[in-house]
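Once you've had a glance at the structure underneath, I'll fire off some questions.
Of the protein chains in this complex, one is absent; all others appear in place.
The chains carry the letters A and B, assigned in the order they are written, with residues numbered from 1 in each.
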Amino acid sequence: MADREVDQLLVERVQRGDKHAFDLLVSKYQRRLGRLISRFVRDPAEAEDVTQDAFIKAYRALPGFRGESAFYTWLYRIGINTAKNYLLASKRRAPTTTLFDTDEAESFEEASLLHEVSTPENELMSKQVVNVVQASLLQLPEDLRSALTLREIEGLSYEEIASVMNCPIGTVRSRIFRAREAVAESLRPLLETSKGNRW
Amino acid sequence: MKQQISALMDGELFEDEADSLFGEVRRGSDTHKDWEIYHLIGDVLRQPEHIHNDLSAKVRECMEDEPVVLAPRVRATKQKARAFALSAAASLVAVGVVAWMSLQISPEAAPQLAMQQGALRPASAQIQLKANDYLMAHQEFSPSADMSGGASYIRTVSYSPEAK
Partner (left out) sequence: MRVGIAFAGLLLVVGNACAEGRQVSLDWLKTMAFAGHQTDYSGVFIYQYGNRVETSRIIHVVESDGEYEKLECLDGPKREIIRHNGHVWEFHNHKMVRTSSQGSGKFPSLLPEQLSALSANYLAGQVGMERVAGYDTQVILFQPKDNLRYAHKLWAHNVSGLLLKASVLDDKNKTVEQYTFTQLQIGSGVDRSWIKSAPSMAAQGVRQVAPVAVGVPVNSGWVVDALPAGFRKTMEIQRPMRGRHAPVTQLVFSDGLSAISVFIEPDDGDEDDANGLSSRGAMNLYHKLANDHLITVVGEVPARTVMQVADSLRYNGAQ
């Protein structure tokens, strides 16, 4: 069963009226969609709003999704269109906020830096999450770290990892799980301290 | 259970196992949290500079006002034709320009132009103007029109001062 089919199962659940299945899709795709949208909408807070909006649009459109393309393809397309509409709308409201000449471009970049500085908690939090994940990954035994890296970064299947690491598929499955769980264990205290600002 | 979630998100369970496992994941349960955190870890590894606040709570809040969606169960079918139609639409923009360009260069210029030798690749002659129809027909469906916009318009056009 490929990744695409996992999404399809969730999509079918949503289409049968299971709203919760959509939560699982949001958890899975929010950062990838957020990154795509941030290429268009530079302000981080605005990009978050647009991402959220794109998910709602996707939910509303989901009854019409027939699985001709992969779910993420379809979702990314909605994300790009939502970003496009947002930019067009904000251009109508205030032409200088999304369009800029050379001088404005420089001040624009300064402004976005200021914005990041102005939300130090979020910045700090995301840095901490990244630091904790990377640090705990380094603490892992080499075989666990390799298995997880091959899966998450290289996108290999268990079968491919088994042949790279020369071990049974069951071992791959267990190593990846143990790696994830070890990293998750060090991440949980951090995430629980930020109530209402969950990750 | 945790280990099954891990295999589930990697697409390494059988379909019936996966579907029944999804059925057991309750909102706000530990299993749900494991799903979230395992995906967060994956994203940190892939795109560490793009880790932002968790939006799922906000999205869920917005969705409370949304009606439950219902659609007939359908299976995925592979369909390439639609993907093509979209990319063709994207490239259509270029074709008008190419058509225009091919009309701009006078037919008399063709023989001289054909004799011109490109400095970079002397081995091959310049494309003859009468071949512009092929370039135009090709450009309609080339991804380069989407990629480079104006650049691809100009490619097919090229006015040659030496030919005058």
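By definition in this document, a residue touches a chain if its C-beta (ideal position, glycine included) is under 8 Å from a C-beta of that chain, and two chains touch if they have at least 3 such contacts.
Owing to the predicted nature of the structure, the values given are computational and were not obtained by experimental measurement.
Set against the missing chain, the residues A:2, A:61, A:88 or A:124 yield one that touches it, A:88.
By the touch definition given at the top, subunit A reaches the unshown chain through residues 35-36, 39-40, 42, 69-70, 72-73, 76-77, 80-81, 83-84, 87-88, 91-92, 95-96, 98-102, 104-105, 108-109, 134, 137-138, 142, 145, 149, 153-154.
Within subunit B, the residues in touch with the undisplayed chain are 45-48, 80, 83-84, 86-93, 95-97, 99-101, 103-104, 114, 118-121, 123-128, 130-131, 133-138, 140-144, 146-151, 153-162, 164.
Here is the rule we go by: only the chains that are shown with their structure count from here on.
Each chain gets a centre from the mean of its Cα atoms; for subunit A and subunit B, those two points are 19 Å apart. Interface residues of subunit B facing subunit A in the complex, by the touch rule stated above, are 2-3, 6-15, 18-19, 22, 25-27, 32, 34-48, 50-60, 62-63, 66, 68-79, 82-83.
Within the complex formed with subunit B, the residues of subunit A that make contact are 1-6, 8-10, 12-17, 19-24, 26-28, 30-32, 34-35, 38, 44, 48, 51-52, 55-56, 59-60, 62-69, 122, 125-126, 129-130, 133-134, 137, 148-149, 151-153, 157-158, 173-174, 176-177, 180-181, 183-184, 187-188, 191, 197-199.
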